[in-house]
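Supplied in structure tokens, the structure appears directly below.
The complex appears here without one of its protein chains, the remainder shown in place.
Chain naming follows the written order as A, B and C, and within any one chain the residues start at number 1.
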Amino acid sequence: MGIRAAVAGASGYAGGELLRVLAGHPEFEIGAVTAGSNAGSRLGEHQPHLRSLADRVLDPTSPATLAGHDVVFFALPHGESGPIARLLGDETLVVDCGADFRLHDPDEWEFFYNSPHAGTWPYGLPELPGQREVLRRTNRIAVPGCYPTSVALALFPAMMAHIAEPDVVVVAASGTSGAGKGLKTSLLGSEVMGSVSAYGVGGVHRHTPEMEQSLSAVAGEPVTVSFTPTLAPMSRGILATCTAKARPGLTADRLRQAYAAAYDGEPFVELLPEGTWPATAMTLGANTALVQVALDERAGRIVAVAAIDNLAKGTAGGAVQSANLALGLPETVGLTTIGVAP
Amino acid sequence: MGIRAAVAGASGYAGGELLRVLAGHPEFEIGAVTAGSNAGSRLGEHQPHLRSLADRVLDPTSPATLAGHDVVFFALPHGESGPIARLLGDETLVVDCGADFRLHDPDEWEFFYNSPHAGTWPYGLPELPGQREVLRRTNRIAVPGCYPTSVALALFPAMMAHIAEPDVVVVAASGTSGAGKGLKTSLLGSEVMGSVSAYGVGGVHRHTPEMEQSLSAVAGEPVTVSFTPTLAPMSRGILATCTAKARPGLTADRLRQAYAAAYDGEPFVELLPEGTWPATAMTLGANTALVQVALDERAGRIVAVAAIDNLAKGTAGGAVQSANLALGLPETVGLTTIGVAP
Amino acid sequence: MGIRAAVAGASGYAGGELLRVLAGHPEFEIGAVTAGSNAGSRLGEHQPHLRSLADRVLDPTSPATLAGHDVVFFALPHGESGPIARLLGDETLVVDCGADFRLHDPDEWEFFYNSPHAGTWPYGLPELPGQREVLRRTNRIAVPGCYPTSVALALFPAMMAHIAEPDVVVVAASGTSGAGKGLKTSLLGSEVMGSVSAYGVGGVHRHTPEMEQSLSAVAGEPVTVSFTPTLAPMSRGILATCTAKARPGLTADRLRQAYAAAYDGEPFVELLPEGTWPATAMTLGANTALVQVALDERAGRIVAVAAIDNLAKGTAGGAVQSANLALGLPETVGLTTIGVAP
Partner (left out) sequence: MGIRAAVAGASGYAGGELLRVLAGHPEFEIGAVTAGSNAGSRLGEHQPHLRSLADRVLDPTSPATLAGHDVVFFALPHGESGPIARLLGDETLVVDCGADFRLHDPDEWEFFYNSPHAGTWPYGLPELPGQREVLRRTNRIAVPGCYPTSVALALFPAMMAHIAEPDVVVVAASGTSGAGKGLKTSLLGSEVMGSVSAYGVGGVHRHTPEMEQSLSAVAGEPVTVSFTPTLAPMSRGILATCTAKARPGLTADRLRQAYAAAYDGEPFVELLPEGTWPATAMTLGANTALVQVALDERAGRIVAVAAIDNLAKGTAGGAVQSANLALGLPETVGLTTIGVAP
């Protein structure tokens, strides 16, 4: 008998990717698949690629349909997981891919999300210092946002080594699946193909405080992030370009050592060989982050770049990685590191 | 009789775009079209979209084939335009889309291009302060690089108004045509589709000193640029995201006024209405730059974004705009501001 | 004073392309721009690429707002142009980009469109035999559908020369703008990028009877078309691959002669040099059709391929080409033949 897993929000992109990963996972058995307005319809109508699950009927998302599972994954709009999670017992591992339980600071939450703070759960990024141990002992996990995953992985080694000033600039390009499956003119194929566009400029993107929270914790001092997201003409992928002033005296060797040390033995993060740079396509469908870093000696800046698949390592893969830890499974089970390329 | 124009390097992407613009320009008559290794073949083999010019045969690029024109446009690899330009008389307007004559500082040139400095010509960006008058009185024009065009337009109003610190971070996404038509595995469609990748990271891209030169001149003090280019899955377009620390006390209103003042009446730069952000597809094939700016009060940063078509305003359109000025024509003649969208 | 032109349906893709073409046309002056549910808003909200028209406010689409123009272009959902057209006087040229007035046979109309037949107007495809003269003497024009334009141009020379059997198979790939700006999950960028899909299979696409009508008229006998449309990951473009059994004894030379004769002197159709094949990108934004044909001697079939920009030659460019004729202007004025490539 496998570990019974439910997915709430199964008709969206994050939910579909959770199901794709779970269907290939040797330890999980897929239980309830639920949805909001799509409840009652076949999963295959919404996720035609999930062939083996196509005839499942979507249940309504509710405590009743989600009860009785060993793990419940939430892929819901923010604000919706809290009320349901509260009704699930401690014996159930709850993994929330939404934002509700990511931020520590209620003021930040309320400022950016304009709603009451639901609380804070352990943050599902095992690569952060000490976090793997935390995740092994929890039954509640807040999966990081896709952008914050890429930014934390690009920059925490520099912050941990105290070689970067705590004033960071991030410009990231995301594929359109990061914006979800909602119907907006700006997300039509005719609009996005052949085009890169900016949005959420000026420090207003909701992922900003989450980035600051992770990096500040590692740095041991407040880190400020200026974050600009852009939309690129691809379905999946995030490329985050992150830069911070180098502390005086930093050398390229020392910089590389900091990253090599941070990622030595990490199964899902690869510090690329010198001279090569990340491309998002290399991570497609894989729970992989590709990281590279350079010292711009002219400008006195560290430039770190990370590539992930926003739905995989950025959402569903990361969620399963953390769930593996919380369930006492090997961290890598059921997760591939090889992207579908070209 | 029109103004006779020659295009050197007509089988490449920049040369093809020059011919597209010139073919639609009411004052120009297309004379010699030349190439290097492709000399002797039909233009239509290399530029099948240029239907009205398809049967032209490519001459070899040389002073002899380029002589006798009113204007010669160079779209050659760097290092190749200098020797030929020297042999063209003062009565010929020479417009170089290559890098050879852009930089003032021979040391910067030699560091980044690893070859002797050929000299400096007036910089073909009429929107820069005072530059329009310079271009009206020259017979030699160095067309800016595509990335530097986008960065100068995004940031010079802030630099001119002394509201930004002179330490700039730029991350720009470019379509693949900016990398030219040379055969490299990394430029194959199979590699670039569905992928955003970084390259030239760490202050090593050759356009960096050009950006610093323009912005420093406007700021009246040395400006440092940390520049990271990325490659996006589209043929054309640059989106440059540029950020600098705001000087103390800057308000969003003051910031917007600086930009509104700088671009008031500019025919080819549009400061977008508040709340809307540039998308490169809106500029496709047009000599247009779309600019927007925001004050990130949290991070204390100005964030300015510009979108252009790298081959149009970023190369061929910009070249013709400057040539119009040098030839005493209306600046806007033969140039569209409406992109081909969606 | 220019010819005053109104565009009804100006917030959609076809309407936007009409405005793009009209704005670059030396003889037209843009009058009313109207919309349905978007009436009252700025054009720039919907068509940010139309910079010079951005501040126009959309009027409601009605006989009152459209009256008083020399030309009215309709870019409306089918069924909406008829009632308004009837109220516009004979002194107004009415050019309908919708389907309402394309079909002769009321039964075909009713079967495919499930609504009463509004009538039949001269068909706006000047390249068809004799059609140019018809268009010079009309004040009502039914612009062909985008697919039927490509198919008629690919096949009418073969049908006219009686070298093909009247039983045609067409498979065409279209960019997503052909499906319009309506919000459907299947048109989201996340769904269409990286994917080619079939739809409307089995002879059910509404453009089928229109193809049969054109080809039958040229052939002088009933022509049957099996038409399968597919959706390709690009914003614009149609590539129509069309095949019919060759009549006995047909040679490749005779085939090529038929096409060369049909397109000799045509300004907007290019029969490509032997050995080269159409690519849609070569036609982007241009009123151009690229055509090539081959004789498959093994299978005994003529294979003809045409590439157009569905919004340009396939809609707005074709509309203006026909309007030019009806207004006594040179057929080619205001229309480019050079695509924006690469």
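Quick notes
Following the convention adopted for this analysis, a contact is a pair of C-beta atoms (placed from the backbone, for glycine too) under 8 Å apart; a residue touches a chain by one contact, two chains touch by 3 or more.
Every value quoted in this text rests on a predicted model; they were computed, and no experiment measured them.
Which of A:A118, A:A173 or A:M282 touches the hidden chain is settled by the complete complex: it is A:M282. Contact with the chain not shown here comes from a single listed residue; of C:V303, C:A316 or C:I338, that residue is C:V303. Among B:K181, B:R254 or B:R298, only B:K181 touches the chain left out of the display. From the options A:G194, A:P229 or A:G318, the residue with contact to the chain not on display is A:G194.
For chain C, the residues touching the absent chain in the complete assembly are 167, 169, 171, 173, 188, 190-191, 193-199, 201-203, 208, 224-226, 228, 230, 232-237, 239, 241, 243, 277-282, 284, 292, 294-301, 303, 305, 307, 342. On the side of chain A, touch with the chain left out of the figure occurs at residues 13, 16, 20, 23-24, 44, 47-52, 177, 193-194, 235-236, 270, 272-273, 276, 279, 281-286, 288, 336-342. Interface residues of chain B facing the missing partner chain: 13, 175-177, 179, 181, 183-185, 187-194, 233-235.
In this section, only the chains that are shown with their structure count from here on.
Rotation relating chain A to chain B, from a C-alpha superposition: 180°, rounded in steps of 5. Over half of the residue numbers at the interface between copies chain A and chain C are found on both sides, making the touching surfaces mostly the same. The innermost chain, defined by the distance from its C-alpha mean to the mean of all protein C-alpha atoms, is B. Centre-to-centre separation of chain A and chain B, using mean CA positions: 37 Å. One simple way to say how far apart two chains are is to compare their mean CA positions; for chain A and chain C this gives 45 Å.
Chain C has residues 13, 177, 193-194, 235 in contact with two or more other chains.
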